[in-house]
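Scroll down for the structure; my scribbles are underneath it.
Here the complex is missing a single protein chain, while all its other protein chains stay put.
In order of appearance the chains are A and B, and numbering begins at 1 in each one.
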Amino acid sequence: MAETMKTSLEGMVCPVPLQHQERIVQGHGSGGKLMHDLIAKYFVAAWDNPMLNAGNDASVIATQGAARMAVSTDAHVVTPLFFPGGDIGRLAVCGTVNDVAMLGARPLYLTASFILEEGLEIATLEKVVASMHAAAQEAGVQIVAGDTKVVGKGMADGMYISTTGVGLLAEDTRIHGAAAQPGDLVIVSGSLGDHGIAVLAARGELGFDTDLESDVAPLNRLIAEMLEASQNIHVLRDPTRGGLATTLNEIARQSKAGIVVKESALPIKPAVDAACELLGFDPLYIANEGKLVAVVGREDGERVLEAMRKHKYGKDAALIGEVVAEPAGRVLMQTLIGSHRLVDELMGELLPRIC
Amino acid sequence: MKYVAEFRDAELVKRSAELIRAEVSRPWTLMEICGGQTHAILRYGIDELLPEEIELVHGPGCPVCVTPLEQIDKALALAALPNVIFTSYGDMLRVPGSGRDLFSVRAAGGDVRVVYSPLDAVRIASENPDKEVVFFAIGFETTAPANAMSVYQAARLGLKNFSVLVSHVRVPPAMHAILGGEHNRVQGFLAAGHVCAVMGYWEYPSIAERYHTPMAVTGFEPLDLLRGVLDVVKLLEAGEVGVVNSYARAVTFEGNRPAQDLINKVFQVCDRKWRGIGNIPMSGWELRPEYAAFDAERRFDVSAIQSEESPVCIAGKILQGQLKPPQCPAFGTLCTPQHPLGATMVSSEGACAAYYHYNKADLLSEVKHG
Partner (left out) sequence: MCLGVPGKLVELYKSGDLLMGKVDFGGISREACLEYIPEAKLGDYVVVHVGFAISLLSEEEAAATLAVLREVSDIEAELDVRPGELQT
């Protein structure tokens, strides 16, 4: 007798799409339920504010009667995503908060746009989002709008983040790159080159070890203290990519003035110094993400320094130089041994050298 | 940093400069032949501290600048090959070949990686057995021990996918070429401290005698450079010829024997063309026949390369110390670090780049005298 196949109804499985709880897939960027769930669960829940919760494509923000607003935008493409002292999320928030604050504006609102690599672990995204929340809280800003796109595996190095920030400006604030005057003092808020070297070490390609950490930090509250102390702050700028040298060159050019700095006055940590010696770098060209340069009217130099040193992000603030009339548009350095040399802006990529 | 900071002491630097001033009674032309020293001199404004009678001239001491155009073009061709991971010291990435550089090859999809140490290139080869790893082995004698070890190690590990593109140059033959040249005006020499740390300075007394040119083995910090100048000037003023070791904390007469032994095991002397100068006999190193398997020029076909120098670039005259960069008609106009015409403008040790970055004389004079 032929055996008949028993049909069983017990193993039935309904082909409902998987939830994709662990990694980003293309569907997370396609505008459908998967994306909305991602946004609700990871972005809105973490950043939780009335504007985001309203769930619109744009948010209405209050100008509080201010006549002028400052706006800035940045893209962040750091590798690795997590490094000693910070991560891409903290970098994104602080970078844009700082750019807005460098005009003397009070940063209030941020947008955050994400380009996520297919395959990125959602746990990683969660950590970044939490870090952005912490940074935003520290700075006193809210993230009120965003976007999410997904690109194929192998693109976006995990993730890219783009942020735009908006801040309010008092009517009489005139802080900008062209405002430096001969006689002004040049102040830097702390040690130079920490971020660039920490990230380079974290990348591991050059094989060196250090305890150095990135200095990534929001500086708007420090700036508020400085503005309290003095009406004579002419320029504020954060020396990010290209380092202090590039920033000072920009200011010198915009202001059509010269800047002279003293090498012996530059605050540089021994580890940064040593890394630069080893690789043939100049600390003046290494990126900082939690430092600012201030150009201040001579009479207020001491007061501003004092105010800075009381703040945790300005405790190592130092007077490093002054603005001069000539040579206009150029930056000079008085070296450790008393001679002078030019400080140019960064040319191309910073490359380690053997020579 | 220990052994660094003390040699940058402003007071002692001032003293050294005063001692030189007290010693000098007439003009002297001194040459240094080390890119790192060129860089340090300009970066610290050492020439500003010296009395006017002393002229410092920069010799062909930048291995990046003197690497012949053909070798650069071969490097570019190798880096563009699909299955090759091309590894190099950072200095070489921006050096222009006949129209491209390694950056542009990378932009077009070539796998070009900067390494700090040649042992990193060997490691990359072990970790990527399906790929060919080529290492650009350039440098003077200072770098030869490291480059030699990479080949020696690769052989010991039995690696089949590692090869080197060799472009090594040696200092003593270059010194002969310069001091024996028709237009030579060099009267005293600052010998390259780290080259001598490896090779010793036993080769130099005969060169000093032959050309009646006193020499000082010189280091790299401001105090070291001034010490070297002082020691040479003293000999010149006394009409004496000799070789002084002004970098005794790091250099001995015999040099580093284990390093010399391994160099001689892996490399043999050969003729070498110097970019901008031409062929200097016996001035290079190439792989010995026993290590021919690791020669990238044999493993890959790079024979059909056509190399073309820019007609405007006078790097050769600069490298031989006959002209200073600001005297080049293209300096700062046609030729800048953003659009370099020759290697001396690209390499951070190149005399032209150093002048451009540190020493636009007209601007500096406004600060010094204004």
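Simple rule for what comes next: a contact is a pair of C-beta atoms (placed from the backbone, for glycine too) under 8 Å apart; a residue touches a chain by one contact, two chains touch by 3 or more.
Because the structure is predicted, anything quoted here is derived from the model rather than measured.
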Just to verify: which one of A:D74, A:D273 or A:E302 makes contact with the chain not shown?
A:D273
Looking at the full complex, which residue from A:G31, A:G183 or A:G207 touches the chain that isn't shown here?
A:G207
Against the chain that's been left off, what residues of chain A make contact? List them.
197, 201, 207-212, 269-275, 277-278, 280, 353-355
Per the touch rule stated above, chain B touches the missing chain via residues 1-4, 6-7, 11-12, 15-16, 18-19, 21-23, 34-37, 61-63, 89, 116-120, 139-143, 145-146, 149, 153, 156-157, 192-195, 197-198, 220, 223, 227, 248-251, 256, 258-259, 262, 349
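Definition applied: only the chains that are shown with their structure count from here on.
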Distance from chain B to chain A - Cα centre to Cα centre, in angstrom:
38
Chain B contact footprint on chain A (complex, rising order):
205-208, 260, 264, 270, 273-274, 277, 279-280, 326-327, 330, 332, 335-342, 344, 347-349, 351-355
For the complex, give me every residue of chain B touching chain A.
1, 4, 8, 10, 13-14, 35-36, 39, 42-46, 48-49, 62-64, 89-91, 93-94, 103, 113-117, 120, 139, 143, 222, 337-338, 347-349, 356-360, 363-364, 366-368, 370
